[in-house]
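Structure provided below as structure tokens; questions to follow.
Here the complex is missing a single protein chain, while all its other protein chains stay put.
By written order: A, B and C. Residues from 1 in each chain.
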Amino acid sequence: MTERNIRVQALERGAVEDQEVEIVERKGLGHPDSICDGIAEHVSEELARAYLDRVGKVLHYNTDETQLVAGNAAPAFGGGEVVEPIYLLIVGRATKHYEDEDGEEYHIPVDSIALEAARDYLRENFPALDLETDVIVDVKLGEGSGDLQEVFGEEGKSVPMANDTSFGVGHAPLTETEQLVYETERRLVTDFHEEHPALGQDVKVMGKREGDQIDITVAAAMVDRHVDSLDEYADEVDAVREYVEDLADDYTDRDVSVYVNTADDYEEGSIYLTVTGTSAEQGDDGSVGRGNRANGLITPNRSMSMEATSGKNPVNHIGKIYNLLSTDIAEGVVADVEGIRDLRVRLLSQIGRPIDEPHVADVDVVTEEDVTIEDIDADVREIVDEKLANVTDVTERVIEGELTTF
Amino acid sequence: MTERNIRVQALERGAVEDQEVEIVERKGLGHPDSICDGIAEHVSEELARAYLDRVGKVLHYNTDETQLVAGNAAPAFGGGEVVEPIYLLIVGRATKHYEDEDGEEYHIPVDSIALEAARDYLRENFPALDLETDVIVDVKLGEGSGDLQEVFGEEGKSVPMANDTSFGVGHAPLTETEQLVYETERRLVTDFHEEHPALGQDVKVMGKREGDQIDITVAAAMVDRHVDSLDEYADEVDAVREYVEDLADDYTDRDVSVYVNTADDYEEGSIYLTVTGTSAEQGDDGSVGRGNRANGLITPNRSMSMEATSGKNPVNHIGKIYNLLSTDIAEGVVADVEGIRDLRVRLLSQIGRPIDEPHVADVDVVTEEDVTIEDIDADVREIVDEKLANVTDVTERVIEGELTTF
Amino acid sequence: MTERNIRVQALERGAVEDQEVEIVERKGLGHPDSICDGIAEHVSEELARAYLDRVGKVLHYNTDETQLVAGNAAPAFGGGEVVEPIYLLIVGRATKHYEDEDGEEYHIPVDSIALEAARDYLRENFPALDLETDVIVDVKLGEGSGDLQEVFGEEGKSVPMANDTSFGVGHAPLTETEQLVYETERRLVTDFHEEHPALGQDVKVMGKREGDQIDITVAAAMVDRHVDSLDEYADEVDAVREYVEDLADDYTDRDVSVYVNTADDYEEGSIYLTVTGTSAEQGDDGSVGRGNRANGLITPNRSMSMEATSGKNPVNHIGKIYNLLSTDIAEGVVADVEGIRDLRVRLLSQIGRPIDEPHVADVDVVTEEDVTIEDIDADVREIVDEKLANVTDVTERVIEGELTTF
Partner (left out) sequence: MTERNIRVQALERGAVEDQEVEIVERKGLGHPDSICDGIAEHVSEELARAYLDRVGKVLHYNTDETQLVAGNAAPAFGGGEVVEPIYLLIVGRATKHYEDEDGEEYHIPVDSIALEAARDYLRENFPALDLETDVIVDVKLGEGSGDLQEVFGEEGKSVPMANDTSFGVGHAPLTETEQLVYETERRLVTDFHEEHPALGQDVKVMGKREGDQIDITVAAAMVDRHVDSLDEYADEVDAVREYVEDLADDYTDRDVSVYVNTADDYEEGSIYLTVTGTSAEQGDDGSVGRGNRANGLITPNRSMSMEATSGKNPVNHIGKIYNLLSTDIAEGVVADVEGIRDLRVRLLSQIGRPIDEPHVADVDVVTEEDVTIEDIDADVREIVDEKLANVTDVTERVIEGELTTF
């Protein structure tokens, strides 16, 4: 076993759960920034698969840039229309031409793959978005530098070298507020949406806890074709609020107040009604890496990485891998080791060293009152060590779409 | 009845049929320039219909510009792929906002309409083109000037004023070579294509007649998924040649030689194989108004108008209307009046006068040997006069998609 | 000497000068279509020079597509502004990578060359256009097919093979109306403009002759910063008219009526005032090959080629070469041979044959009354033969910018 530089120590701040004020945000699936994240990541998955299928290894690419230019829409009860389509520009680098050791040449249709991946992603996730009228998908993928091209084989899964000095951070367990913010969006756009097709995908959730009072503020885009009147709209808003209030009971005993679409003004007829279920249809631009971190949340109370995880090559982009892996480690440790109230994992890479040997793997822990660092040290180390040893699993799971990046 | 300035006179040149050398060309449906013509015209039709549906009149627009940037493709027997999508930019002007006399406001989603029209057109006409991977459709429609906006009502069909000094020209009957060139393309991409899905839509036909020898040169894109080998390719090429040879018998007694895909070099493996059925997939850019004239042909032996007919507003764009009308008149006269060997109709507009009163309507005729201009003068005038009187029929027929523009 | 297939015969129609009705048009330098022609051709020249400088031969390219999307402007006496920039998309094919016989590799910055060429062209020709605010120049140059890449060397100037069956046509001498239309635009934007900076570059001239009455209609964009009032505007319009009236005396003894900016309505304040000197700033889109033919005119009374000459590779694009060459031949013959009233040269290529051996070189002549075809036949043949023998001169002169294409 490699001797890895793992350090387990007390986290100097207390548990976030104990802090007086906590702020948590989640930009939902249909937020313009998340649309870009989702497309960038889906393009990445499809490119990785295409490289594996065709060449037997993942070649160099990074598709971590997508620019969304908002459209214009005229929503109306019963169904309005998009007046000016959303414009999406997929940007990145991808190897278009490859020659293997045997001299066989491959031309990989990276632009076509990206185009299809983006459109598929939109089709699957945005039922109210008409791909024929509401969105223009454009692609500008340049070629990366040649010497970086061969990176990840099917056969040996050798551990790649870090391509950069970078940093990943993960946390576990989530606080009640964090869980509630996260689950509010996830459950609304899945379970609730099934019964309530009026709910669009652009559901932004803001959580604020002061002491034991949690406020959950939801901005939920409604889809006009499923809403015939202001009364129906009001009913849908009420349904969202009630659903979230119920949901809150599963996650906390604290007092929770839920606010939905607080910017609405029924008198003025100013409500959050959309044609497509996302604010991208009217005035809200978006891009990759500006919203949720790799764990799906924006948590200013916690260390965050600025790295845009979505769209990056999961084979050797160390920023992506370490953000996903540190989250995975944190969750793994908390699942298996008793007595941890809060845990932060930070992985710092060193250029040119194998990525399973980070420069440092820092594990900072807040333990339960009756537990000491020493009590858990060995168990934690073992898990961290094992997860690092299997770092390439992250790559595979990303390619399979099993890990979310935003 | 209006006194129209109709002039009937002898055509000073002889009939084109009698000229020693004749050159005729038709760029087929799938030629990059024709793709642009077709999209521009279909966008125009859909815009006109949308204005009629929503506002009750056709508002100002012109969508007579579409730029096609060729893609890259890797065709292969049995089915290759598009490596880099074709990029299509739809350009023009269209009224986006309108307020009627009653103060009711309309927002017309012209960009969305154009996007959908273009994609529909491609889907219907290019079965081998995968809209999810092979083409990017982009739109840049500006707003026209406000005072030109209201132009064509449903109710009265009043005759609009000419917006320009412009010129239209039509010819009839087509010469044998012209008919043969035209029908070769039309029949290949319809009848022949039904039996031979291997034939793509990009069929360019060049006709050259020297005396009584006609050479028909066909460049026909084959679709790789329907062609499994070089032998099959050769068979398809042979089938095209035989089909055209047979077809020739219907149109002429002259000697006809048919050449298909003469640039092929089987030794070198250089053949006209495509993924999508059009050369736009690889290296051939296109734009509106560069190919066929309004009668579907390029005929340097005859007067031609430079006007790009496709995509223009059919209500008041005098260049479009007069090119279509003069062709319609020429065909009408030749159908009804005996003794005409060749006929040219030229309509010249005058700004500010109603379009049914051209500055001059020149009809130049080559009669049969035993027929004089005087013999036919009255009949010709009557038809011209009637067609001019019903000039707005052209508008309607264009909007209904009954008139072709390229 | 090669035996070339030159045919000299009587032109079956009479001289255009003798026809009853004649229509001639010239879209001036600043017309949106001409802007595209000019840019396409200048990009072509710069690419050709760059290839010669770097590789010693002209590699494969075609830049005969440029799409102009009109901007929006708010002209005002004394100086208004462009509100939305003109968008220019330069489209085409150009060899980006080349390996010579010695294995030396070249990367030619074709996009950067095209970008600079376009901006230089605009800067030099449109003094009122501010390149920092009024125009966006974008470039999409794809790579052509590899086997067409090496085409024109400095050393031997071997005659290339025709790449297509194509057709070029030239005429001489110009009729009085043609000369007048052509010179009107040329002289207005040069000599007149020097004294009258108020005159923009978008000067469209329409000539119509009926018998001995010539009407010249000029649409001349005025530049707002040089026009302080409606009175000044009216003075400029008058000055244009007087200038053209004077000019007419140099070219014809016929009656000439000159109309300038006839669509103006001073009462309504509707005048042809611009910020930049071109209608491209507001509502008029443009593209290559839609305007003037290679001789600078649109002449429906004469045979015309549909070929877009501007931007094409001057080494082996037979359509471009034959259009320029046939015009050059026609002018050469008329300059040297007495007794010709009208002459048309048509060159028809044959794929795969050297371009100095056209399939046929047809020279159709209308002679003076007392001259027969036999009288001039030998002289004509000699000139045609010599011009064909020196066909590569056309290439050189195009690259040097000595031949105009629109």
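Just so it is clear, contacts are C-beta pairs under 8 Å (C-beta built on N, C-alpha and C of every residue); 3 or more make two chains touch, one makes a residue touch a chain.
Quick caveat: nothing in here was measured; it's all calculated off a predicted structure.
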Item checked: Omitted chain - touching chains that are shown -> A, C
Item checked: Hidden-chain contact residue, picked from the options A:G56, A:G78, A:P300 or A:G401 -> A:P300
Next item on the list: Write down which of C:V21, C:L52 or C:L115 is the residue touching the left-out chain.
Entry: C:L115
Item checked: Sole residue of A:N72, A:T252 or A:N390 that reaches the chain not shown, by the stated touch rule -> A:N72
Check: What residues on chain A make contact with the chain left out of this view?
Finding: 9, 12-14, 19-21, 23, 25, 62, 64-65, 67, 69-72, 84, 87, 89, 91-93, 140, 142-145, 147, 165, 167, 169, 206, 208, 210, 217, 262-263, 270, 282-283, 285-291, 293, 298, 300-301, 303-306, 308, 346, 348, 351, 360, 362
Note to self: Touching the absent chain: which residues on chain C qualify?
What the structure shows: 74, 81-85, 87, 96, 107-109, 111-113, 115-116, 119-120, 132-134, 136-139
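In this text, only the chains that are shown with their structure count from here on.
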Next item on the list: Indicate the lowest number of steps between chain A and chain C, counting one step per move to a touching chain.
Entry: 2
Next item on the list: Please report how far chain A has to rotate so that its Cα atoms sit on those of chain B, a copy of the same sequence, as a value between 0 and 180° in steps of 5.
Entry: 180
Item checked: chain A and chain C, separation of their C-alpha mean positions in angstrom -> 56
Notebook entry, point to check: How many angstrom lie between the CA centroids of chain A and chain B, rounded to a whole number?
Noted result: 50
Check: Could you state the distance in Å from the CA-based centre of chain B to that of chain C?
Finding: 25
Next item on the list: Send over the residues of chain B in touch with two or more other chains.
Entry: 84, 87
